[in-house]
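With one protein chain removed, the remaining protein chains of the complex are shown where they sit.
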Amino acid sequence: MDGKGQESGPRGILVLYFFIGFTISVIIGWIIFPKLLYSQKKQPIDFNHALHVESVAEGCESCHFFREDGSFSGIPKLAQCIECHESAMGENPEEAKFVEEYVAKGIEVPWLSYSRQPDCVFFSHAAHIKMAELECKICHGPIGESEHSRIYEENRLTGYSRDIWGKNIAGIKQNSWDRMKMDDCAECHADMGGGRKDACFVCHK
Amino acid sequence: MKIDRRGFLSLGVGAAAGIVVTPLPWKLTDDLSIWTQNWPWTPVPADGEKAYAKSVCSLCPGGCGISVRKVEDRAIKIEGIEGHPVNDGGICILGLSGLQTLYGPTRVKQPLMRSGNRGEGRWQKVDWDTALAEITKRLAEIRKAGQAHTVACVAGSDQGTVPQLLKRFLAAYGSSNFIRTPSIRDSYELAFKTMQGSEASAGFDLFNSDFVLSFGSGVIEGWGSPVYMFRANSELRGKGKIVQIEPRLSNTAAKSDKWVPINPGTEAVLALGLAHEIIKESLYNKEFVEKYAAGFESWEDAKGQKQKGFKDWVLENYWPASVANITGVKPAVIHELAVSFAKASKPVALCGRGQGNTPVSLFESMAIHALNALVGNINQKGGISAVPFADYINWPKAPADAVAEAGLQQPRIDGAQSDPFASRYLLNRVVNAAESGKPYALQALLVWEADPIYTLSGSAAVKAAFDKIPFVVSFSSHMNETAQYADLILPDHFYLERYQDIPTPLGMAVPSISLSRPVVKPQFDTKYTGDVLIQVAKGIGGNLAEAMPWKDYEQCLKETLGDHWDKLNAKGMLIAEQYQPPAWDKAFKTASGKFEFCALTAIGETVSIEGDKESYPLTLIPYDSMRLANGFIGDPPFVIKTVSDRILKKKDIFVEINPETAKQYGLADGKSAVLETPRGSARVRVNVFEGIVPGVIAMPRGLGHKAYDKFLAGKGLNVNEFIGSVEDPVSGLDAAWGIRAKLTIA
Partner (left out) sequence: MKNEQGHHKTGKKYGMVIDLDKCTGCGACMVACMAENNVPFKEDETNKLDNIMWMRVYRMSNGKPFPDADICYIPRPCMHCEAKHGHSPCVSVCPATATDYSHETGIVSQIYTRCFGCRYCMAACPYHARYFNWWDPVWPEGMKNYLSPDVSPRMRGVVEKCSFCFHRYQLAKDKALTAGHREIEESAYQTACTQACPAGAITFGDLDNPKHAVYKLKHDPRAFRLLERLGTNPKVYYVTDREWVRWMADNYQDQEQKAKG
C-alpha cells in the first residue's frame, strides 16, 4: 500500500517534469527560436509603394522593368529614381532623407531585397511574366499596396530573407506568395507541366 | 524540489517530445543544409545590367576587334567582334585572358622607384608628382651635360601616336636612338627596301592564295595577325595547299597538306634550290621577270665587266643534289615542290620562323622573296604586297635647339640605317654598345611595351648591359622582367583602360587604322605614357615643351586623328577599302625601277650559329606556341593552365628530341637530362618525339619567367638564356635561329 502511495507521488512529479520539459521546448521552438534565428533590419528608406503605383503609368513595370536583353532590372538603381527625385517632390521626411543622403551624394541605396534567391538559383522573370503571363502578385504578394517598408528579417544561418521560408515558422502558407522555397516553385511547375518534372537546369545554375 | 535521475530523464523526454511538435528541428535541418551550400569564401558575383564595350586588342600587333561584356562597372569577359575584318568573332587564347591581367596581382598599381638592388624587387611606392619630378630631373641633367644622344628608347612598335611621341620626344631632346624590338618585320622591311625600293611592311592575301609555301612560318601559331591567319588557314581548306618547311612537326606542319622536314637554318638554301628547279624548268613568270625585274639575266656593266645575273648564279650554285646535302630535303621532293609551287595559280612563299618574333638573315628573307618574284605574285591577288605605313600622323618637325642639334649629329648607338643593307633598328647591337660603352655609354633607357630582358637572345648579356645603364625607366603596366629590372616604373594604363591608335595589323594587305577605346576606367593609379612625355617635356621646357604643345595625350590623339576620330570611335577600324597595291610598272622604287634580283646575288650566305660541332653535337632551336605568350606580356593563369604536361611538368620544362637522338645519347622519354650550350646549362626533361629532325633539340619559348606571379614565375626555362645573339653581317640583325648544344643523362 505504502509503496503504491509512494509511487504515485513520484509518478505525478515525473509527469510534471515531462510537461515542464515539453512546455519549455514548445516555447523555445515556437517563440524564442524564431526570434533568435532572424535578425531584424530596417530598410534604409521607408518606401511607399502605394503612393508610387498611383503616380506611374505602367504599374509595377514602370520601375521594375525588363531590359532590352530580356533580363529583369529588379530593384531600381539610383539613376532611375533621380529621373523624378532630382530634388524632393513632396514634404515627406523619408523622401527628404533619400534626396539628402543618396541623391545628393550619388550613392546607391542599399535596399534589402525580400525575395533575393541564392546564387544557385536561375530565376527568369521573362518566362514567368512574358511567357506564362503571371501577375507579380502571385509570387510577391500585394507589395504594391504597401505604404511602408516592412522590417527585413535575415536568417542568421543562411543569410536569406525570411520571406523565402515564409513568415510562418512552421512553413504553412495560405497564399501563393507566402513562401518562395524550391518546393513552392515545384508545386506550381508540376501543376503547369501536367505532373512532369522540369530539368534541374531550368531553375538552377 | 530535488530532481533525481528519473525526474531529469522525464524532463528530457518532455523536452524532446516538445521540440518535435515545434518547427525547430525541421527548420534547423533545412537551414543547416542551406548553410553548407553557402560558404562565405565561395564568391557570389554581383549581378546587374549587362553591356558590351567595343575596342581593339593591343596585346599583340594583330589588331583584333574585341567586345567586352560588362556587368555594371566590372568587365567580365572578352569576346571577338563578329564581322570584324580581322578576326570575325574569333579571338586568341591570350586575348581571352586579358581580364586576368587587368585585375590581377601582376599590375603595377602606381609609380615605383627602386629601393633595393636592380631586379631585387624592392620598391618604394611614390606618387606621380614625385615620379615625374625624378624622371624630369634625371633627363634634364643628362641633357645639360651635353649627353642628350646617350638616351635611348625601346618600343614594341614604331607606328602609331605613342611610338611617334617617343620618337619625337627623343628628337627634340637630342637623340636619334629610338629602337623598335626586333621581329620578322625587320627582315621583310629590309627585303622590300633592297629588292623593291619601298619603305613598307608586308601584307599577305592568304585568303585568295592557292599554294602557301611556308618556310617555318607558324601560320596557325601566331605568325602575322594571329586570328586573321587562323581564318585564312581554315578558308584555304579544300581550296588550296599549304606546305610547311620546318625541322619540327609544329601544329602548322601537322595541319598543312605536306610537311617537309628540313635541317634547321637552311631555309634560304632550299628556297634557292626551288628557284633552281623553277628556272631550269622555265616555269617562272616570264612577263614579270622579263619586264619588271632587273638582274635576272647576266649583264655587262658600264665598265664592260660581265656581271652574273640571278639566273646563272642560281643555276650554278643551287643544284638539287647539293641543296639536298645541306637541307636534308631529297632532290625529288625539291623538284616536285618547285613544280607544284610554280604551277599553282596564286602561290605565295612566307618567311619568318614560328611567330616571327625573331628576324631572319637578309639573305634568307630575300631568297624567299625571290620565289614570290619568280612566280610573279607580288602585288597580286593571293600574293604578297608592300603595304605603305600609315600616314595620318602629320606633325610639324620637332623644333631643335642647339643641344638637340648637337645630339642628333651623333651616330645612332646601334649603327642602324648606316648603309642600304642595314636594318632600321638594331636592338641587339644596343646590348653590345651598352656593355662596351662604344660608340658611347648609354645614360638612360626608356622602355615602352617591350621586355628586352626576357625576349632578347643571350639574356645574361642583356642584363649585364642593363647594369651599365645608370637610369632605366619602364612604362609597363604589369611587372614583366624589364620592369622588374628598372629604376623607375611609370605604369601606363592597361590596354583596356585607354585610347590608343593601332596601325595596320601585321600581315594584312590593306592599310587601316584601329582605335582602342577604354572599356573600364583605370583600375589603379596609372597614367598615359603620352601624358608622361608631355609633362616631362614641359618640365624640361624650351624646345621640348614646344615640340609637345598638347594639353594631354587624349587631345594629341584626337587632333592627330582629326576627321577619323569620330568614325573610329563609332566603328573601331577604318580600312582603306579603295586601296589597290600599285601595278608592276609603278610598284618598284629601286634605281632600275624594277624588282631587283641582283640585290640578293650581291650579298653573302646564311648565318651560322654559335658553338662548335665537336663539343656540341646537337642543335637547339626554340619553337613557338599560341599557349605560350613570349613577348612583352607573359601567360596569364588561364593560359599557362592549358600548357601540356609534355611541355611543363611542375617546374620542369621538356625538350623534344627524335627517338634516334635519344637512343644515341642514352636518353629516355620523360627522364631528366642536362642541356648545355655555349651560353649555359640547365636540367631539362626529355620528350621523345617522332616529329622532329634527328640531331635537333626543340625548346618552347615563353617559359622561365622571373617576374609576374606564382602562376607563371619560376616555371621552366627561358630558351633565350641559352641562345646567343648572332649578327647577320649584312643587315646587322640578330639572325640566330638556334645554337649548338649537347644533351647528357642527368
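Of note:
For reference, chains read A and B in written order, and residue numbers begin at 1 within each chain.
In the analysis below, a residue touches a chain if its C-beta (ideal position, glycine included) is under 8 Å from a C-beta of that chain, and two chains touch if they have at least 3 such contacts.
Note that the structure is predicted; figures quoted are calculated from it, not measured.
Every shown chain touched by the omitted chain in the complete complex is listed here: A, B.
When the missing chain is restored to the complex, the residue among B:A16, B:A53 or B:V71 that touches it is B:V71. Among B:S644, B:S672 or B:T744, the one in contact with the hidden chain is B:S644. Touch with the chain omitted from the figure is made, among B:P45, B:G304 or B:P396, by B:P45. Touching the omitted chain from subunit B are residues 37, 39, 41-48, 69, 71, 74-80, 87, 89-93, 96-97, 99-100, 102-105, 107, 220-221, 226-227, 230-231, 233-234, 237, 249, 251, 254-255, 259, 261, 523, 626-627, 637-646, 648-650, 658-660, 689-694, 709-711.
Although one chain is not shown, part of subunit A still touches it, namely residues 66, 68-71, 118-120, 122, 124-127, 130-131, 196-202, 204-205.
Definition applied: only the chains that are shown with their structure count from here on.
Between subunit A and subunit B the centroid-to-centroid distance comes to 56 Å (mean Cα coordinates, whole Å).
Partner subunit B is touched in their complex by these residues of subunit A: 10, 13-15, 17-26, 28-30, 33, 37, 67, 69, 71, 73, 77, 118-120, 155, 157-160, 165, 169-171. Of all residues in subunit B, those touching subunit A in their complex are 1, 3, 6-8, 10-19, 21-24, 26-28, 30-32, 34-35, 37-38, 44, 49-50.
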